[in-house]
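What you see is the complex with one protein chain gone and the rest in place.
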Amino acid sequence: MSHVLLRHRDIPNINRLDVYKKNGGFAAWKKAVTKMQPNEVTGVVKDSGLRGRGGAGFPTGMKWSFIDNKNWPHYVVANADESEPGTFKDREIMEGNPFQFLEGLALGSYAVGANAAYVYLRGEFWELAAFLDEKIAEMEEAGYLGENLFGTEYSLKIYTHLGAGAYICGEETALLESLEGKRGQPRVRPPFPPSYGLYGKPTIINNVETFTNVPAILANGADWYKSMGTMDSAGVKVFSLSGRVRKPGNYELPFGTTFRQLIYEHAGGVQEGRPVKAIMPAGASSSLIVVDDKVLDTPMDYATVRTLGADLGSASVIVLDDTVDIDWVINKTIKFFKHESCGKCTPCREGNYWMKHLTSRIHSGNGSKDDVDLLLNVAKQMQGKCLCALGEFSTMAVVTGIERFPQDFKKAVKA
Amino acid sequence: MTKQVNLTINGKQVTVPDGTLVADAAKMVGIDIPVFCHHPKLEPVGMCRMCLVEIGRPMLDRATGQVIMENGQPKIQFMPKLETACTNRVSEGMVVMTVSDKAKEGQQGTVEFLLTSHPLDCPICDKGGECPLQNLTMQFGPGKSRFIYDEKLHLEKQVPLGELIWLDRERCIQCARCIRFQDEVAGEAVLGFDDRGRNTQIVSLSDPGFDSVFSGNTTDICPVGALTTADFRFGARPWELKAQASICTQCPVGCNTTLNTRREAKAGGDIVVKRVMPRQNEEVNEIWLCDKGRFAYHYAESKKRLARPMVRKEDKLARASWDAATRFAAENFVANKKDFVVLASGRLANEDLFNLKSLADHADGTAILYSDMGGGDLTQLVGVGAGTNIGKMGAGDAILVVASDLYEEAPIWWLRVKQAADRGATLIVANPRETKLDKFAKFTIRYAYGDEVKTVNDFSKKSKIADEFAKARNAIVFYGSEGLGLNGSSTLASACATLLKETNHVGRPNNGLVGVWQRANDQGAWEVGFRPVPDLEKALKGKAVYIVGADPVGDDPNLAKALKGAKFVAVQDVLETATTEIADVVFPAQVYTEREGTYISGERRVQRFYAAVPPKGDSKPDFAITSQVAKQMGVILEGSSASVVFDILANSIDGMADLSYEKLAEVYGQWPIVGRGDLYYGGTTYENTQGLGMQLLPMAQAGGTVRIPKVRKEAALRPKEKELIAVPVNKLYDRGVTINPAQLLGERVGEATVALHPSTAKKLGLEAGAHIKISFDGVSGEAVLKMDDTISTGVALVPRSMGIAIREPVAARVQAQAASGKVK
Partner (left out) sequence: MSLEKTHPKEVKQILSKYPLEHKRSAVMPLLYLAQREEGFITKSAMQDIAQMLEMTETEVASIVGFYTLYHDEKAGKYRMQVCTDLPCALRGADEFLNNLCGNLGIKVGETTPDGLVTLEAVMCLAACDKAPMFQTQGPDGIKYHELMTVDRTMELIDALKQAEEK
C-alpha cells in the first residue's frame, strides 16, 4: 500500500516543489481557495472523522468549527514541538514531505480565516526550521502563499518559530505563551485557544501530522479517508516505534493495526528474540501495559487501547522486553518529568521533585517497601490536581508500574 | 448594575454579581477557601492549587436546553476532578463544596507538597504570626509531612533584591504574587522567575535592584516570609505590635496607613514606630503604598528633632519655658503689629493651619502659604466631585495629566491612573519630557517648557485628542508644577478648569481638577484660606515672621537674605533647620505620629490621623503652640483638643459644616476583604477600622456658581546669549526635610542632577556625568549632568529640594565645575 503521509518513502524527491506538484500537490489548496467556502473545508474535515494526532485525539473538524468569528484576527499554529520521549514522526514528515504538511496548514488557515500561521518547532529542529523556511519561500515564489492567492481576496503567510528546549511547550497554551515571547507555562483553561489564543485572539492549534492528513482528505474525500482505520479512529497513523525492537522507526499504518503486527510484521520482532514484557503506547507519558498474547492482538485505536488501561496518545510505542526493570523505567520517566515540569503549579513542581528522590532511592537499591508505598501515594496525590496534563502524565508510569509490576519493586527494595 | 447570580456554597444560599470568582464569592459570605496564588487585585492564574473544591453545575437537557429536575431539585453534575475556586466564575445554580472529604484531601495534598520544600523556620521568620502558610497549614494541612527532611532543597536564605527588599529563597512558594503585582499592577516587570520546575526562583536584574517605587507592596502580599523589607526584617514579631491609623504625609494622595509600634529598649524604653503599613481605602490607595511612604517615616527619630522651646539670648539659642518663649514671640508680634506675617506650609494639619490663619486674621497679619504652586482656589470650585474613585474609571473615561510626573510626585495616583488606562480609559499625558506614564498613554503631547497653557487651550480646537477628551463620559485633569512657578501653575490651573467646565466635566464624581501638590496638605491650606504670594522675598523683608513647618533659609539663599532683614523670626518645626538657626525663638512641634489631626488630599478628601507614639520632649502639636502664642497676644484660640479646633474650623468654612471627627472615623465594608484572622487572602494590609474620610463637594457640585478667572498670558522668559532657561522638576526621592534623615532611602536619593538636551550640552562642551555649576538669580548650585533627549534645547531641568534653590523658571548659566569628587 502506498503512504498517505510518509509519501517520500514512495516518491523520491517529493520534498521538491515541482515533484510535489506533479504528484497532485496544491490541487486541494487551489480548489479550496478558489471554489470552496471556508466552512465547507471544515465540513469535509469533520466528515472524514480526522482526530488530532498530537495526543488527545480531539476531532479536528469540530475544533475548527469552535473558532470565534466575533473576534479577529485569527491565527493558526502547527504544533511541531515533538518532545514526548519516543515520538519522532513529525520530524520525518516535515523533512520528507514538507509541502504536504504546509499545504495542510494552509488549508486549516483558510478554513478558519487566518491570514498568518506559525509553525512552532522545538528548538532542536534548528536545521529543519531553516529547511522549512526555504520551502515556505518556494511556495511564496510559486504563488501558493502571500497576498491575493489565486487572484482571490485571501492572503496567507506562514512563519516558523523555534522553541528552545522545553517539553512543556508542546502543551498548546504553553506553546502560545512561548510564541508570545514569554516563559512557556500553560494558561488556565477555559478559555480555550479557539476563543482566546495567540495574542488573545482566536487560534487553532494542531499537530503536524494532523495537518498533513488534510490535503489528502480534501483531494480524495471524507469517505475515502473513513474507509481506512476503525469506526472509532478513522484513517492512518504514523506509529513511532522504539525500544527493544529489531527495526525501530516510523510506520504509517491504518488505525486498528494490532501491536503484534506493528512489532513483529513491520519491525522484525524484539531484539534477541526476547518476549515483550511491557508496552508504553504513548511515550514516557504512557501507562505501562502488561503484555500477553491478548494484548499483542489488540487493535490500536483510541478506544480499544483504553480498554487496556492506557491511552494511545501520539502512538509513540515504546517496547520493553523482559530484561528491563520497571523501577529503572520509572526512574527514567520521572527524571524526564522533573526536568520538564514548568514549575507553575505546586503538585507537579513539588511532586516530581519528591518522586525523583523516591524513584532514585528505590532504583539504587536503598529504598524500602514504605518508599514504594509512599511513591504510589504521592503520585496519586498529584492526580487530578495539576494545572496541565504534564503533571498528570508524570504519574502514569509510576502508578501503573507499581500496581502492574509489583514483583519488580519487591526485587528492587531492601528486604 | 451587573446581573446577580445565585449559587450554593457549603449548603449556604449565596447571591453575588455575575463574573465573581468562586473563591471571592465564598469570601463575601464569610466562607474561607484557602488560597496562595490568588489575590483579588491580581488576574487569576490558578497555579498554586490550594483552592481545590468540588464544583457542580445544573445538568441541562441537550435537546431543550432546560435544567433537568430530579425530585423537584435541579440535577447537579459534579466534575470528576477538583477544580480551582480561584479561576472558576460563578454560574446560576452552581453548587460548591469546599469542605467535603474530597476537597479537604486536595487542599491537604497541596499543603503537604508545599511543605516538602519549605524550611519550616517559623520561629525566626518575620512573617511568623501573620503567615498564611503557617495559618493554612494549621487549618488545612495534613498532620505531618512524609518527606524526608534531609532531602529538602536548600537554597540561599538572604538575598537582597535591592537595598530595600530581601528574599529568602527557601521560603518562597512560587505563587508569583510579587511578579504579577509588579507586572500587572505596577507595570514595572522588574521581578521575574529564573529557571523552571523545582529550581524556579525569584530574581531581579534591574539596576538598582528591584527598581520600582512600589516594591514594599510585594512584602504585604507575599503569602509567606520570603519577601521582607530591609526596614522591618528581624525588627519585631508581628504579635508584639500595636496598630494605629494614620495618613501618609509624603504627597497629596493621602494614602491611608497603619503605624505599627512597639516599646523599644534601643529607644530608651520609648514606644517607637516599627513599620508603616498600608490601610485599606479603596477610593484612595486601595491596599497599596509607595516606598517613600513606607520607609521615610524615620525622620521622626532624627537626632535633629527639636524637643524644647528656645529663645535667642546673646546671639545663642537657649532653652526657655513654653511660657517665656511664647510670651517673647507674642510681644514681638504685637510690637510689630503692622508687619506681622505668618508663613506656613502644607506639611501642617488643617487644625494647625486654621489656628494660624485665625491668629493672622485677628492680629491683622498676613497668612502666606509657603508654596510655589497655585490653583488651590480652582480645585475648590471644580475639583473632583465627591464620590470620585479613580479605581472605577475605565473605558469611556478620560484622564489628562499635564505638567506633572505622577510617578515621581504622587506614585499611588500614577499607579491608579495607569490601571484606569489598563481598563481602557483614555490617558493623555502632556509633559515637556518623557515620563514613565507615557508608555500607558493613548496620547502623549510633548510641548516646550512655557507652552503648557497653550497646550491646554489647544483642546478647544478640533483635534482627535480634544475630541476624545470632550466626549468622555467622565474626565479628570491632574495638573502639576513641572517647569512652573506660582504664576505659571496658577494660569495652567485656570486653563485646565476652563477646559473641564467647557467640556462639562465638573460637578460630578470622577470629573474635575486635581492639583499635584508638593506637600501632603497644600490643598488643606488653601481650604482654610492660606494663599501663596508672588514675591515672597518682598513679603518677608523687614517683617515679624512666624514660620511654621517650613525652611525658607535652607531652601533658598534669596529668602535667607530676606529673612536676615526681618524684624523678628519665630520658627515652629519638628527638626532643626537652617531657618531655626537664624530664629529669635524656636517652638518644638510634634510630628504627625505623636498627635492627631486631619489632612485634605489632592482629591479633597478630609482624613484623620491619630497619635501612635508619645511626643518627643516638650514638643506640642502646632495648633496648641499657636493657641498659646495667640493667648499671649490676647487672642483666644482653641488649643487643647484637635477635634474641637476641627469643629470650629468646619463651622467656619463653607461646605464643611457636616464634618466632624466622628464622621471622618466612619467606615463601611470594602472589597476585597483584607485583614481578619485569615490574612492570606488580601495580604497583610490593614483593614480600615478608623475612618475612610470624607470628600468635600466642589462648588460646581454643591450648586454654587463657578466663575473661573480669565487666563492671563505671561511674558515669555527671554534668556540672554549663553543662558539657558532653568526649570524646576519634582523628584520622589529628594532631600526634603522628611526624607533626608531616612537612612534607608539614602541610596535612592542620590546626587543632584541637572538634565540638558544632548545638543545643548554639546554646545556648552559638557558630557553626561560631568560635574557642573548652575547659577541664576544670585544663587548657584552644583550637580551632575544628565542627558534627556526628550526635552527641548536650551532648557536645564533642575530638581526641586535637591540643594539648588529653584522656585520658577529662570534664566541660568551652566558651566563645568572642576571635578571635586562627589557632588554634595
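Think of it as A and B in the order they're written, each chain with its own count starting at 1.
To be clear about the criterion, a contact is a pair of C-beta atoms (placed from the backbone, for glycine too) under 8 Å apart; a residue touches a chain by one contact, two chains touch by 3 or more.
Because the structure is predicted, anything quoted here is derived from the model rather than measured.
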{"item": "Contacts of the hidden chain among displayed chains", "value": "A, B"}
{"item": "Contact partner of the left-out chain, one of A:97, A:333 or A:352", "value": "A:333"}
{"item": "Per the touch definition above, residue among B:7, B:190 or B:674 touching the missing chain", "value": "B:190"}
{"item": "Absent-chain contact - pick from A:166, A:236, A:262 or A:372", "value": "A:166"}
{"item": "Residue touching the undisplayed chain, where the options are A:25, A:61 or A:86", "value": "A:86"}
{"item": "Touching residues on subunit A - with respect to the absent chain", "value": "82-88, 90-91, 122-127, 159, 161-167, 178-184, 199, 240-244, 248-250, 284, 316, 318, 320, 324, 329, 332-333, 336, 339-340, 342"}
{"item": "Residues in subunit B touching the chain absent from view", "value": "188-196, 203-206, 439"}
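Basically, only the chains that are shown with their structure count from here on.
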{"item": "Chain centre separation (subunit A, subunit B; CA means) in Å", "value": "53"}
{"item": "Complex contact set, residues of subunit B against subunit A", "value": "44-50, 52, 80-82, 84, 87, 106, 109-110, 112-114, 116-117, 146-148, 151, 153, 173-174, 193, 195-200"}
{"item": "Interfacial residue positions of subunit A with respect to subunit B in the complex", "value": "166, 183, 188, 338-347, 349-354, 357, 374, 377, 381-382, 384-387"}
